[in-house]
Structure formats: C-alpha cells, structure tokens
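Dropping the structure in here first, questions after.
Yeah, one chain of the complex is gone here, protein chain that is, but the others are all in their spots.
To keep things simple, chains are lettered A and B as they appear, and every chain counts its residues starting from 1.
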Amino acid sequence: MRLDTILRIVAKIFIPFILMFGLYVQLHGDFGPGGGFQAGVIVAAGIILYGIIYGINAAQRAVPPGLVEAMMPLGVAIFAGVGIAGFFTGRNYLDYSNLMHGDMVHGQHWGVFLVEIGVLVTVSSTMLAIFYAFAGRGRE
Amino acid sequence: MEQLINMVLLTLLALITFGIIRVRNLFAVVVLTSAYSFLMASVMMVLDAVDVAMTEASVGAGISTVLALGALYLTKTEEAEPRYSPLLPAVVAGTTGAVLIFGTLDLPPFGSADTPLNTHVGADYLARNMAETDIPNVVTSVLASYRGFDTLGETTVVFTAGIGVLMLLKRWRKAERRED
C-alpha cells in the first residue's frame, strides 16, 4: 500500500469526517435517524478504514487493542448501570422516569442518552476488536 | 410510484441472489453480497425504515464485507466443485417456497394501514411517545426506553460474540512464547 498516494491522502482527509459523522449520528439520534448501533458501526468503520490503508500496526498505535478490549464490557456495564440507577430512584430496572428528580420527560432524555452511549461504546469496540482479531491473524 | 420503485429494487435484489448462488469465486460472491446489502438498504428506505436502512448500509455493506474479505484472506477463495447433485436441495427449497407463497395469498395487501400489526402496539407507541419521552424519533425511544431490556440483551449478545471471536482468533502473547 506504500505507493497508493491517492488512497492515503483521501483516507486522511475523510477519516475525521467519518468520525464526526459518527458523533452526529449518535447525538442527533433523538431527532433524526440514528442512534448508538449505527454510530458505533460508523466510528468503527472510520478506524477500520485507517487500518486498511495505513496498516494494522498504525491503527493499533492510534487505538490500542487493550483499550478496545476494556471498552467492550464497559458499554454493557454503562447500560446495566443506568438500569440499576432506576432502582435507586424508586422505579423498576431500566425505568428512567425518576432519574431527574421526578421530571419524567427530562429523566427519559437522560436515560436514553446514557444508554445510547453504552451501546456506542460496546458496538464500536466489538467491531474494532473483531477487525483486529482477523487482521492480526496473518496467513500461516 | 412508491410501489413501482419498491418492485424494481426487489427485482434487482432477486437477480443478485441468483448471482450469489451461481458464482463460485468467493471474492466475487463477497462483492455481490455487498451490493446486495446496499440494495437491501435502498429497499428499506422505500419501506420508510430509515434507521434500519442506515444500519444495513453501514453494517451489511461495510463491516461484514471487510470481515468476509479478511476471512477469505485467511482461508481459500475458490469454492470446490460440488460433489453431490443439487437436485434434492433444489426440490426441498422449491417445495418450501411454494408452500410459503401459498401462505402469502391470505396476507393483507402491502401498504395497508388497518392490519392488526399496524393498529395495536406500534400505533400505541406512536400515540404515547411525545407525552412520555418527548423524543421525536420513535425508533430511538422504543429502542432505548420502552424496550430497553431487549436492547440490553442485544448489546450483551454483541459483546459475547466479540469475546468469542477474540478467543478463537487473537494471538495471546504468552501462548506465543510457549510455542517458541
């Protein structure tokens, strides 16, 4: 891939926009199409593109595999933790209505926001970990 | 017009499927699958499922193509000649298809609003959503709030599958040293 100048330059220009678009899809998911699942996949796709063009080692320097593996359970923990927070506000598991001191709509907003972040963290890191696993295997 | 676009896209989808069955070079099959996913995303757009279309375009045409190519790199790219006659599987698939198509004749016509599916739970979510969550995108509010348990389960499945792939494929450093 050393000589593919066009690919390298174009990728370098595009990747920040892909990551930005991922964040937009994540944060705008309440008002338009999008949400944690899509954003997670888009963010992972941006980093996978970097890995394909610049090599797996460069990608692993930018996003270390240890970090990725730590993020996989972290997202599930965020999701389940928001559910448990429902208990402490006197509601059922994963009921966000009381999160903001009885303001139901506000509580739902916060609950959905946090849960979507949990989904983003798990999905993006899992996709990336799977890519690292396949790319790091090498031909025997 | 909506129906016409829908039918044209579905016909293209069916044609690509024949390509996926016939072609023996697996690289070509993976590229065909990618095109198939993009067409499927377009069909989903026509079916008003914008969130799903976005997911299918990024997952089906993007990530799964990369993973399939990665797996092909690690294995073989040419499918072997078939050893057995495909007659029996074709008869089984054809019979199943015929029975299922017979079953569709009683289904309500495409795009009608007064079916049981569209008048119970889905309509209820649409009616309650703004007062209870104030999130305009009903798909997001149902996904994260009304059916939060479901999504928690799905996230856990994604996590578990990721762990499974890591266990199967990742080279752990200690194990490498022992092999040397």
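Assume a residue touches a chain if its C-beta (ideal position, glycine included) is under 8 Å from a C-beta of that chain, and two chains touch if they have at least 3 such contacts.
Keep this in mind: contacts and distances are computed from a predicted model.
Its UniProt record calls the unshown chain "Cation:proton antiporter subunit C", which is the correct pick from "ABC transporter", "Cation:proton antiporter subunit C", "Spermidine/putrescine transport system permease protein" or "3-isopropylmalate dehydratase small subunit". Looking at the complete complex, one finds that the omitted chain is in touch with A, B. Within chain B, the residues in touch with the undisplayed chain are 2-3, 6-7, 10-11, 13-14, 17-18, 20-21, 26, 29-30, 33, 36-37, 40, 43-44, 47-52, 55-56, 59-60, 63-64, 67-68, 70-72, 74-76, 79-80, 82-84, 86, 89-90, 92-94, 96-97, 100-101, 104-105, 107-113, 115, 117-118, 121-123, 125-126, 129-130, 136-139, 142-143, 147, 150-151, 154, 157-158, 161-162, 164-165, 168-169. For chain A, the residues in touch with the chain missing from this view are 31-33, 35, 37, 40-41, 123, 126-127, 130, 133-134, 137, 140.
Heads up, the rule we're going with is that only the chains that are shown with their structure count from here on.
Rounded to whole angstrom, the centroid-to-centroid distance between chain A and chain B, based on C-alpha atoms, equals 20 Å. Per the touch definition, chain A reaches chain B in the complex via residues 25, 29-38, 41-42, 44-45, 48, 52, 69, 72-73, 75-76, 79-80, 83, 93-94, 96, 104-105, 108-109, 111-112, 115-116, 118-119, 122-123, 125-127, 129-137, 139.
In the complex of the two chains, the chain B residues touching chain A come out as 50-51, 53-55, 58-59, 62-63, 66-67, 70-71, 73-74, 132-137, 139-141, 143-145, 148-149, 151-152, 155-156, 158-159, 161-163, 165-166, 168-171.
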